[in-house]
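Structure provided below as structure tokens; questions to follow.
One protein chain is absent from this view; the other protein chains keep their places.
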Amino acid sequence: MTTKTQVYLSGEIHTDWREQIAAGVQEAGLPVELTSPVTDHHASDNCGVQILGEEGDPFWRDHKSAKINAIRTRILIEKADVVVVRFGEQYRQWNAAFDAGYAAALGKRLIILHDRELNHALKEVDAAALAVADRPEQVVEILEYVLSVR
Amino acid sequence: MTTKTQVYLSGEIHTDWREQIAAGVQEAGLPVELTSPVTDHHASDNCGVQILGEEGDPFWRDHKSAKINAIRTRILIEKADVVVVRFGEQYRQWNAAFDAGYAAALGKRLIILHDRELNHALKEVDAAALAVADRPEQVVEILEYVLSVR
Amino acid sequence: MTTKTQVYLSGEIHTDWREQIAAGVQEAGLPVELTSPVTDHHASDNCGVQILGEEGDPFWRDHKSAKINAIRTRILIEKADVVVVRFGEQYRQWNAAFDAGYAAALGKRLIILHDRELNHALKEVDAAALAVADRPEQVVEILEYVLSVR
Amino acid sequence: MTTKTQVYLSGEIHTDWREQIAAGVQEAGLPVELTSPVTDHHASDNCGVQILGEEGDPFWRDHKSAKINAIRTRILIEKADVVVVRFGEQYRQWNAAFDAGYAAALGKRLIILHDRELNHALKEVDAAALAVADRPEQVVEILEYVLSVR
Amino acid sequence: MTTKTQVYLSGEIHTDWREQIAAGVQEAGLPVELTSPVTDHHASDNCGVQILGEEGDPFWRDHKSAKINAIRTRILIEKADVVVVRFGEQYRQWNAAFDAGYAAALGKRLIILHDRELNHALKEVDAAALAVADRPEQVVEILEYVLSVR
Amino acid sequence: MTTKTQVYLSGEIHTDWREQIAAGVQEAGLPVELTSPVTDHHASDNCGVQILGEEGDPFWRDHKSAKINAIRTRILIEKADVVVVRFGEQYRQWNAAFDAGYAAALGKRLIILHDRELNHALKEVDAAALAVADRPEQVVEILEYVLSVR
Amino acid sequence: MTTKTQVYLSGEIHTDWREQIAAGVQEAGLPVELTSPVTDHHASDNCGVQILGEEGDPFWRDHKSAKINAIRTRILIEKADVVVVRFGEQYRQWNAAFDAGYAAALGKRLIILHDRELNHALKEVDAAALAVADRPEQVVEILEYVLSVR
Partner (left out) sequence: MTTKTQVYLSGEIHTDWREQIAAGVQEAGLPVELTSPVTDHHASDNCGVQILGEEGDPFWRDHKSAKINAIRTRILIEKADVVVVRFGEQYRQWNAAFDAGYAAALGKRLIILHDRELNHALKEVDAAALAVADRPEQVVEILEYVLSVR
């Protein structure tokens, strides 16, 4: 594999799991390009009205931002070889599950990352995955194994 | 449209929203075939071990059931002309958001149904929909309008 | 061909070209099922707010209606064997050209119907068509020829 | 995203909106490759007969040119990550709407750019877009946001 | 297989091979629906100008007819389960080879039918087929075998 | 689901597992249409030379038969909603594993059926399945559950 | 367009039309990569038996060669942005027409190149093309126009 493997990191934005994976990938020298949604919560929520103009109704405020974010996320999921989706304890994270479904229907290789307490709630999502991990370093180890030369 | 329009009803299983839509569709005499996942919570959770044998680890218990349920849901989403996804107040309902993402990637027409309090949490899912409704009768009205002869 | 050929009639809604084609198809006894968008201009413009609730901003008023109409039009274009798109003298009819492009990308057989004065303006759309007609009865004749037994 | 994002600029050819976007993209140093149709109106209208020989009937004159132009536009739309379609006040611009429909059916990310007076006429096209802008600099801002590292 | 298998018969129109296959299929009572292009040579050559108006240049005369015929042939190839292509001794029959290539790229099951003298000239076409026959009754036997219950 | 679910039964032809499933499906009154390859070993091996003429080299003898059988199997796998693949103790059954891979790449729902002793040897095939059963009646129970109304 | 446009040159191998196009492309400095089948007639006919072993029956001799050549041609057509197919006066050239059909079904941009005497015989093939040329330099001019910056 001479071109870099594209790995999209979807989901939770309030812990440092992406940084942990990035550090592990760098340390192992893996031929991986990590991509992600815009993880700045404020920017992500406000890009719509900030760029395209204010909205009175919060529904349309959200709508415009969600669609601009979708420009980025859909391009990156479409280009991804592997999609990692992280579910945390907080928030409902329906966009993470949406991304997992979207990636599954496109035939992308899915790795789902979450604490074991969420096993039952995520059973349908996990059932579509090729690996279910509970720690970021396991994702690095999977990538390392999968991209090993021999 | 002489063949019936296939409408898959995904999501929440603890309220009677499917029955309300079914009653409305029948009353209006719409040429619609409504389909849904297995909505018997107990059966859905236990089909795996009941049919394929007991498991010690609850993860695999869930896994076997989730996959058998996926046989049904993936066939029905693939055949659907319209996919309606209902989000309720209870539970995390990641499978509903997963279905929405799956259907979106297949280019299915999405109608999302939820209370307005969930607007912000569901903004990415709503952004992929052709209609966002908050009451089941609106789904019936949409189908009635969409399937009207003139 | 024992199943009926699906023919979607897109475009102009202010003349009786659809009725002329329907009459011709019926007279010739062709195994054709004609489909079309909602052609009631008022209903088509207002379905969004009527079903899903009023909007202050006319952009979102239009947006909700356009998306509900898209539920119908995308299902019908997807199921169509032939897509006929009629351009008239009035209005900009960008939705007609949009439908033509959408159908072309899906590999549908396109017949474009318009007066000869529009030839230059429609050259890119016509270039994607398998037939360019200027009278509705020609569309009927094409269907009659194309569906003839011998 | 180490490879450049491909952005196809379709539509109006009589104002300098493409140059404005190009200047903005360059100023911001965005990893974007902008592509467009042949925007020289005369060349675009005459390439067919100039290369492949004169035609008596203006319909076929146009036809030959439109098809040669389609070689370029279809390759570029197929390769595009984002398709921006600009509608101006002049001309009918059915080819712009056709491109929008074509791109939508291929699942491309659409940004529609037009003055607010055209909102109602373009509602079906806008309904398929992930962003509707009225000034070229907004397109640059969207690209800047969407391609931002964090 | 309760629905009838769709078998498209492409190619040579100057011998009675289609009638032979039809007779064989009927005699054997096979659940097959045979389809074909318009095989009336005169009608097929003239449908364009007859329906859409005269042309001075024979190239465009042919062009208009070829495209109207393509409406029929592309619908039928798209719906076909099996495509049979017959090459005879006369004429160049490039449309038959074109149909074979078209069907092959769509993943259709190809049966090629021709005299053995044409083996070398048709080697690339035959290489894409699941069966190469030299007599129409062999096509019937293949269909009979392939559609046999046990 | 008003149309019957298409279930293709691939693999082992020397035991009565297909009959067991057929009996179970009939007894339960399931809306299922079972399909299968030609399971008459002799006919399946000889159809090529019997219909298309004798071959000296056994490789081409086999080749002609294998391709004629592929006409049937590829049509049926393409039409299937569910593909069941049975592996037995005897023979190498590479065609069964080939069918499983073929069906998996098409996104078909896979059920793999084999004795537990084959678990390790079939781990890659099982990993692509939505259910792994070791007795034919489990396949019936899965279909019964999956096709249950509520 | 920073990556080179892939142009596959299919068809006639007994005149120097490929060399003429190559010279024109080079002279014009076009960002084009020209590809072609193996044009050494002898090598192309014999590669099968030369590499994989002798065959008694000329049908299988041809078959093995045709399939090995298909490895090359299908990869190159799949990667092509534009497919040029040249028909000459000699030979039946069914493989050229097959390639044209194959490329058309994949949605590739087709340019057909032949003398005007072949117009009637090639009408169905021409009808699928975006340009029909009769001299190689016209193909160069089309590429030059299509790849021009402005």
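As written, the chains take the letters A, B, C, D, E, F and G, and residue 1 is the first residue of each chain.
By definition in this document, a contact is a pair of C-beta atoms (placed from the backbone, for glycine too) under 8 Å apart; a residue touches a chain by one contact, two chains touch by 3 or more.
Every value quoted in this text rests on a predicted model; they were computed, and no experiment measured them.
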Please pick, from F:28, F:43 or F:104, the residue that touches the omitted chain in the full complex. F:104
Check each of F:67, F:86 or F:109 against the chain that is not shown and name the one that touches it. F:67
Residues on chain G that touch the omitted chain in the whole complex? 4, 33, 35, 38-40, 43, 47, 51-52, 64, 67-68, 70-72, 74-76, 78
Interface residues of chain F (partner: the chain not displayed): 58-59, 62-63, 65-67, 69-70, 87, 91-106, 116, 119-128, 132
Just the residue numbers, please: which parts of chain B touch the chain that's not shown? 55-57, 60
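The rule is simple: only the chains that are shown with their structure count from here on.
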Considering E-F alongside F-G, which chain pair is linked by more C-beta pairs in contact? E-F
Quick check on the interfaces: A-D is repeated by which of E-F, D-E or A-C, going by over half of contact pairs matching? E-F
Quick one: chain B and chain D, Cα centre-to-centre, how many Å? 37
Mark out which residues of chain F touch at least two other chains, giving numbers and ranges. 107
